[in-house]
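One protein chain is absent from this view; the other protein chains keep their places.
Let's look at chain A:
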């Protein structure tokens, strides 16, 4: 679920990038959920043309996905024939717009400048065909860049999965949530296999995404190659011609999922490095690198199991891992570092608890907010309660365990509760004459993290608004050419530059925290 300030920052981003009209359509989709074109026109009170163009912009930039809802049981004949194209806004993809510099940085570290330019084009324009990429590459150059050069760079990005084919334009998705009719098995086994139902967004994205083989394949027609019919030279020749034509039509876009996976791995490795040592970080890095293609989703709770031999081979492949002995690698995997259990050692299938590392990083972030905002005493109490988040503790217990003045404790707890950092429940205790209330406190991590994330979106929105304000305030300074700047404009220019640097770097850092709480 997207939090209120999450929606605000997403709409703000769309407003600054594409203007008010597009933002209005986007906001409408956020507040009403998936809508048809006619509904959008009615709710936004814009003309059909304006809504249509706004949707086209949002689709071009991968911020909206269209889908056709499947026929429903209670439809009459006319209803079945009616087109049911609906538009779903993709919150994550809008927020990824904040991270484009990070995505470009990842590619620039691994690939050539040509690859960076291709990705830059895709991020700027949303979706591009090969021909458009070639045109872009040739712009401003005397000689046109050959299609082969661009194709080669694109292939490299495809192999690394940083670029993918655009998803299906309008997949058919059933929007009816089937109720389970079969009798449920009772007992713990039935409880264990319960999974949260898929959201409509998950269903649509799942239906739109192309099969693994075609998603990252450059060849236009996979089927023809596979069925082995194209044996004669003539057919092969025509195929090549057709394929070339088809290739030109394929739309490509940046694969945000892979970039987020890369950034998640980086955070995991750096956290392990800070908590333990370089050796442990090297081992985790090698494990994640070796299993990257086997990861089925970004938020993997545990790494894909590997045998000790494979891990050793992978570690020794890396530059920093070459110095490590088998004993050191084994020690890194140990219970008190990467947390591999005795069972994993016996089964020779080592799998790292990645969720735990992420949760630890989140806890640190929240801890530091509590410490800075509410002081050391409140921080101590908060840490006591977050140590075991399933357990309620009463006010007196908290006071005696944290050595905070008994009079201060209720005040601090109340403050934390009022700001949604603690969960409180009143318990009625019957006494001989009067019954009294005992206040019980605990930390509900799932709710707390959602609240902190919302505060982070709020903070990011504020940073962005302040940036715009500073820009507007000193616009006249920016209009003067740099070499003609004189006092007092020069002083203002220098200040503005510092302000921009500070706000910009803070935004990038805050965005890391946003990803930690939302995408990882």
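Everything below uses one rule, namely that a residue touches a chain if its C-beta (ideal position, glycine included) is under 8 Å from a C-beta of that chain, and two chains touch if they have at least 3 such contacts; residues count from 1.
Quick note on the criterion: contacts and distances are computed from a predicted model.
Participant: The chain that is not shown, which UniProt protein name from "ER membrane protein complex subunit 4", "Small ribosomal subunit protein uS7m", "DNA-directed RNA polymerase III subunit RPC6" or "General transcription and DNA repair factor IIH subunit TFB5" does it carry?
Facilitator: "DNA-directed RNA polymerase III subunit RPC6"
Participant: Of the listed residues A:52, A:151 or A:466, which contacts the missing chain in the full complex?
Facilitator: A:466
Participant: Of A:104, A:168, A:250 or A:384, which sits in contact with the chain we cannot see?
Facilitator: A:384
Participant: Which of A:20, A:47 or A:400 touches the chain that is not shown?
Facilitator: A:400
Participant: Residue-wise, where is chain A in contact with the chain that is not depicted?
Facilitator: Those residues of chain A that touch the unshown chain are 8, 273-275, 364-365, 367-369, 371-373, 376, 379-380, 383-384, 387, 400-406, 419, 452, 455-456, 458-459, 461-463, 465-466, 469-470, 494-495, 498-499, 502-503, 506, 509-510, 512-513.
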